[in-house]
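Note sheet for the following structure.
Excerpt of the complex: some chains, original placement.
Naming follows writing order (A and B), and every chain is counted from residue 1.
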Amino acid sequence: MLEQRFSIPQDEAFRRLNDSLSFDQRLWEYDVAQSEAHARMLARQGIIPAGDSDAILAALGRVRAELSEGSFPFAAGDEDIHMAVERRVTELAPEAGGRLHTARSRNDQVVTDVAMFVRDVARSSQSRAADLASTLVGVAEAHLDWPLPGYTHLQRAQPVYLSHHLLAYAWMLLRDARRFAQVAEGVSDLPLGAGALAGVNFDTDREFVAAELGFSGVVENSIDAVSNRDSLLDYLSAASTCATHLSRLGAEIVMWSSSEFGFAQVSDAWASSSSIMPQKKNPDAAELLRGKAPRVWGHLAALQGVIHGLPLTYNKDLQEDKEHLFDAVDTLALMLVAADGMVASLSFDRARLEAAAADEMLAATDVADLLVKRGMAFRSAHGVVARLVREAVSLGCTLSELRDDRVVELSEGRLDAAALRSVLADGAWLESKVSRGGTSLASVRVQLQHVKTALAGARE
Amino acid sequence: MLEQRFSIPQDEAFRRLNDSLSFDQRLWEYDVAQSEAHARMLARQGIIPAGDSDAILAALGRVRAELSEGSFPFAAGDEDIHMAVERRVTELAPEAGGRLHTARSRNDQVVTDVAMFVRDVARSSQSRAADLASTLVGVAEAHLDWPLPGYTHLQRAQPVYLSHHLLAYAWMLLRDARRFAQVAEGVSDLPLGAGALAGVNFDTDREFVAAELGFSGVVENSIDAVSNRDSLLDYLSAASTCATHLSRLGAEIVMWSSSEFGFAQVSDAWASSSSIMPQKKNPDAAELLRGKAPRVWGHLAALQGVIHGLPLTYNKDLQEDKEHLFDAVDTLALMLVAADGMVASLSFDRARLEAAAADEMLAATDVADLLVKRGMAFRSAHGVVARLVREAVSLGCTLSELRDDRVVELSEGRLDAAALRSVLADGAWLESKVSRGGTSLASVRVQLQHVKTALAGARE
């Protein structure tokens, strides 16, 4: 604990308000690693004796062991992990330990720990997003030619293959992985060496420390170094969008699991039942993908609020950055892992999917396009089909049940009932979507090649 | 644990995602209390035998003791506090315990616990807000006639008394207390008895349970009962506005504590120092009042997001309500208690305040009003004073140092230098604000009477 310039002890409520050890101890590995690099640098530059550096490194080794096995002796006055580690080092190496904080401040120390943490969690989020994308690709391949109604406005629109639908999520996750990679790459410069805010009074070698800790450069402005929380905002932004993607996936699985849709079921391993309704099989994990997304962007909005209007350099408000970050990291990790496991064990009901996708109304565009191919302008063709649909709806029949003469009449002679029924015959509607990126099997197979190439790159 | 209709055990990641015991055990007191009332009602209505009710009540007494002393034996399968309590009751009273969940569902049980919790925390937030208002009134009275520059746009505008400035915060906190009272009053109807969603198959007496648990009525629609999270949104809305008020107070104390302002200092008991700058005395608690406010409204935005677009009735997403609520409750409680302690121990520097408030420019409105009292239209008077100010700024002098002839000239003969200097003489500017709610001492004394009356009502 610091020898303070104050004579009165801290108020207990103040101590509780100010406390960060309960959450920042999570950073201990980074704190130990940076202290090792810092001590080595101090000795190399002749700022502290080599012997002191050795003693510090030995003490830090012991601290690492204690923290990793849970035997670290926290003390009452440890207000954060940085102080706790330094205090313990000084207990173990009394004289040398007192030199560890030379040419360093808690301000640059904290942001360095957090930078290393963000880099690591961004990489692991990237990896988890890629894992889920990979699982989605696998499930897509296993259901390559299973039809499914595609929806707009939750109204059946045009049939697609289930593989095509699932691959849409794979692409989202691949973009998420790319975003996390950019977040990690954004943490390229070492803040350590900025001191409290102005730089330090010693001839340090920041590039050496940067190299030791895996940074490619150093933050060029000491004031910026200790004031900047951009990497946390970057992580939270990427995590928010990823969580929103997962919320869409979760919402669809919930919907598909309803009796009315009946398209899919989660495995029993991913379901719960009811305290009073024994028949219930609830897709809780899918619901929680949806329900946890706002938590992630709530943290982002809150952290923007924390930083908003703050004068440079460090202000205590910034201590609030960590809990927002940590909870978002943990929430997203759990979401990604759960989505992976649940998706991998989904079972689909081919009969229900096929029946739904066979709805004739889904072929309306195809009828219009047939007229276009026969030379009618698209807008006119659209109008003809709208009239056919209105007739069928008002009669309560399907398109293929329309009377032959009415088909001719409503299409102003451009369409006969045989041609209409031929288009409406199942199957052609999917396979006719031959355009690149479309749902025909040929197109989906091309897409699968592309997505696998993208997957291979998504872990870099 | 429920006997499930499932054959496969839950996936470990699913279990972690779904877990709520880690946070909902905080509701145990309410869960025990409602179970007691429910058991009594079941026996009164003849739904279970009186002997079973007695056995349940005895078991619940033991559960209460175990939970309050920390000896409650949680089991591996306890997925939430409701299941844990029921499981333990059934261990203690095997046959009777199995009847406790008759005519009840986890859905109405959870919302009842939360309703009771919200009612309690709204009352305690009300009380803490009133405490802080009371402290502010005390500090205001102790600095009744200490002048301070009033600011708009952070520019000195007109002088006010420090008491008047501090009372502005007291009024904010009184409004907060009123809001929390409305939140508590809003939790007037008992949800229990709604069953899973549709009501129950038994002739229950919900009014009896309501009276036992301190509700004045029952929720009139069973679907609404289990779907509704309004009271949490109400609490979070009130808490957000209260936190925003505290953030303004914190920001002012931070600013007043700067060397440049030098108006106030927090007590050493509410300050911290620096790891490398021994001269620092940092007003961390004031900064954290500012830095923690976004956390509270982050939770509100997140919970609106959670509920957004959810179909009726219960969805698992709603499990996310509790952590947002709990963290907001704890954060706000700590903020209010810390604000109270810190404000009570603030010390102000009368000399600095007086020097700042004596800035002649602060009297510009008073000069204009003198011209108005002499018959000039306010807009013209404003223009005259603007010319005097421009002259003084361009000469680098004060208003009272302006040359006599220039005063006459710039005022088009409506003002002579003697009258100008007389208005500028210290003191009159504050005491001339005689309007109701204004800063003259007479008005502040009237205000103090009103604020004390309001304070007395603020705990009801």
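Here are a few things to note about the model shown:
Basically, a contact is a pair of C-beta atoms (placed from the backbone, for glycine too) under 8 Å apart; a residue touches a chain by one contact, two chains touch by 3 or more.
Everything numeric here is computed off the predicted structure, so don't read it as measured data.
Here 2 copies of the chain are placed, and the complete complex recorded in this file has 4 of them.
Here is the rule we go by: only the chains that are shown with their structure count from here on.
Rounded to the nearest 5, the angle that brings the Cα atoms of chain A onto chain B is 180°. We define each chain's centre as the mean of its Cα atoms; on that basis chain A and chain B are separated by 33 Å.
Remark: chain B residues 2-11, 13-14, 16-18, 82-83, 101, 104-107, 195-196, 254, 267-279, 281-282, 284-285, 287-288, 290-295, 297-299, 301-306, 308, 315-320, 323-324, 334-335, 337-338, 341-342, 345 touch chain A in the complex.
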